[in-house]
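Of the protein chains in this complex, one is absent; all others appear in place.
After this line comes chain A, so read on.
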Amino acid sequence: MTLEIVGISVLWLFLFGYIIVASIDFGAGFFSAYSELANKKHVIHQIIQRYLSPVWEVTNVFLVFFFVGMVGFFPKTAYYYGTILLVPASISIILLAIRGSYYAFSTYGIKDNKWYMFLYGMTGVFIPASLSIVFTISEGGFVRINDGEPTLLYKQLFVSPFTWSVVLLSLTSVLYISANFLTYYANAAGDERARELLRKYALVWSGPTILSALVITYQLNHHNVEHYTKMMDVSWMFVVSFFFFLVSLYLLVKKRYFGWSFISLVLQYAFAFYAYGISHYPYLLYPYLTIYDSFTNKTMATALVIAFIAGLFLLIPSLVLLLKLFLFDKKYVKGQI
């Protein structure tokens, strides 16, 4: 395995981690705000706040880790994506800022400001939408290079149906992943009313995720044939992914083993996300940038890998401790401490 592959694998893993934990966070925020505005607050608000409060800063670090690692392993991405994403990424920063400040101000300081709650809930859908733009851009067709200087073609990007399908998939996924996880969490907390409401949300959003994924696959065939063909080469992974989707859904319908339902969901997304990533190889930005021509040098990559392994020794025990204290501590989950 070359260092390029090691690097992109590590980053892809962290991006996947971010997508799962951030989806839970974004969706939970959305449900939390929705329940507030729809007067169902008493049912699920408590559950969501107990889960979200201790972990939100950790969620954000996954994202920072991803883009810092990206610049570390593939410095040319800083040049290409840095230049192209000036406006889209700045919008994401502002949305993340609104979201982070809600945690700071509302959870720890001022409570129950409806207007802020609404803004916060909306960031839960706008952030994934704005971040998903990066995937769309990476497929090519939205960037022009003039005298070596890349520019983003805003108009093409904005009117392309492909862009909007990706946005749609990101939104439905956020809501589905989040509702599925929170169903498990509410069940662990022994709060049946919250569980039933969240389970209903999960069932509602399960179908649309698959539908939007199918629409994207169809559009990719027209937008980027090369990628589409390579995706068909690993179609078995999508089949496995769909199988886990069915398992997850079945358990949800049968109201059994909510933990396994969520694990199946993670596997469903893992297979689909890796199938997408593997078929995207070797391009970081079609057709200008691959992991090979943007790669840093051997020495730096080796140093980064060593730092990464050393860091994991520090992080994994700490994360386990965090999860043990808040996620798997029955008393905490039930609100007894």
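One rule holds in what follows: a contact is a pair of C-beta atoms (placed from the backbone, for glycine too) under 8 Å apart; a residue touches a chain by one contact, two chains touch by 3 or more; residues count from 1.
By our rule, contacts and distances are computed from a predicted model.
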item: Name under which UniProt lists the unshown chain, selected from "Cytochrome d ubiquinol oxidase subunit I", "Dipeptide transport system permease protein", "Energy-coupling factor transporter transmembrane protein EcfT" or "Inner-membrane translocator"; value: "Cytochrome d ubiquinol oxidase subunit I"
item: Candidates A:Leu37, A:Leu86 or A:Val239 - the one touching the absent chain; value: A:Leu86
item: Touch criterion as defined above, residue of A:Leu63, A:Leu171 or A:Ile291 at the omitted chain; value: A:Leu63
item: For chain A, residues in touch with the removed chain; value: 53-55, 57-58, 60-61, 63-65, 67-69, 71-73, 75-76, 78-83, 85-87, 89-90, 92-94, 96-97, 100-101, 103-105, 108-110, 149, 151, 296-297, 299-300, 303-304, 307-308, 311, 314-315, 318-319, 321-322, 325-326, 337
